[in-house]
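Sending over a structure as structure tokens; questions will come in a sec.
Complex shown without one protein chain; remaining protein chains in place.
For reference, chains read A and B in written order, and residue numbers begin at 1 within each chain.
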Amino acid sequence: MTTASGTALALDLAGTFAFALNGALTAVRAVRLDIVGVVVLGMITALGGGILRDVLLGALPPATFSDWRYLVVAGGGGLVAFVLARQLERLAMPITVFDALGLSLFAVTGAGKALALGAGVGQSILLGTITAVGGGTLRDVLVRRVPTVLSSELYAIPAAVGAALVVVPARLGVGGPVWVFVGAGVCLAIRLVGVRFRIDAPHPPGSAAPEDRPPGQTLGQD
Amino acid sequence: MTTASGTALALDLAGTFAFALNGALTAVRAVRLDIVGVVVLGMITALGGGILRDVLLGALPPATFSDWRYLVVAGGGGLVAFVLARQLERLAMPITVFDALGLSLFAVTGAGKALALGAGVGQSILLGTITAVGGGTLRDVLVRRVPTVLSSELYAIPAAVGAALVVVPARLGVGGPVWVFVGAGVCLAIRLVGVRFRIDAPHPPGSAAPEDRPPGQTLGQD
Partner (left out) sequence: MTTASGTALALDLAGTFAFALNGALTAVRAVRLDIVGVVVLGMITALGGGILRDVLLGALPPATFSDWRYLVVAGGGGLVAFVLARQLERLAMPITVFDALGLSLFAVTGAGKALALGAGVGQSILLGTITAVGGGTLRDVLVRRVPTVLSSELYAIPAAVGAALVVVPARLGVGGPVWVFVGAGVCLAIRLVGVRFRIDAPHPPGSAAPEDRPPGQTLGQD
């Protein structure tokens, strides 16, 4: 692994917390669920990416499931978001920021775990990307939105860049914990710039925008 | 395991049959699918929870897949529901009752299997809950409804209570087959009371009810 286990675990738990807040706030704001639905959606968003990663690596049972700390952080994040929903919504576009934080942290920790378990360069980058986008994709499917990974140009791309910034240096023999922070930081920056300026790739001519992304809701729903 | 294997298998197959009826009737009534769609949705509803459980436990291939009896019961349940759809609909809210039966039985058998494979107390309760709500969640996603586990307060909660009534006595050294029936019964009672009186947690003020649960359809669609 390109980073000390302690650092990787801390970042993984931080990403879990960010995605739990994001999923729970999505439930509060976009779908208007009650407390059980809020916590459940927060936990699925927070744990889904890591479970997909571990299933694809054959590392079963998944760490995010067998390790109590992930469950506590995911459930706690959902509860915090339910209790503080009104305050969190006063912050500038918190849903999108929490999602971007989880995306960035899971991209680097997912790639690092894949490397540690012996996956190749390409597979490790792909696994980091899947870890990053997996939880949000489950969230979007469950609340019946076209997943962000399909509708937004700059969602899978920054995750792959972040994962590559962990994997490639490690393979070149110059890896180290610093690349985890570089990868997460670059991923976060690209994602937030994309969200802020609503950068999307051109759609085929004559096509309408996807139905679930009306103008003005992009920031809040991504 | 807190119960003899024979009892656990019988209850697991009974839950599989109940969920197969529920999924198939959902296909007949709510989505108006033809016979293939009816049987497929019945089988996915019946087998989905057990497959999720076994993937999360790393017990692959899943028992519900490698054991013929589950496949026969699931497929047979779907066919029975297709043939007897009209008669079954004359009963009082059969879809909801079959769903509640499957929920209750899978909560206790899922928790029992997790315990038997060495999972901890918290994980076993969570796995029982996932086993119970998993098939219905796949069903709802496939027919494009917000999953009941998100939209109904009393769906994950009774499943967790039922699972806990198996797991906690076993850990305290007073486990036994009787707790399987107590757990399933308590889960079923809570769920049916919730459905009957339409108990839902308060939603955030100013919010509309979820769009797919118009008044009057709650019983039939949960």
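What to note about this one:
Simple rule for what comes next: a residue touches a chain if its C-beta (ideal position, glycine included) is under 8 Å from a C-beta of that chain, and two chains touch if they have at least 3 such contacts.
Computed from a prediction, not measured in an experiment: that's the story for all the values here.
Screening B:I35, B:L79, B:V121 or B:V168 for touch with the missing chain picks out B:I35. Although one chain is hidden here, its contacts on chain A can still be listed: residues 55-58, 60, 119-120, 122-123, 126, 137, 141, 144, 146-147, 149-153, 155-157, 200-204, 207-210.
The missing chain lies against chain B, touching residues 27-28, 31-37, 40-41, 51, 55, 60-62, 65-66, 68, 71, 85, 141-144.
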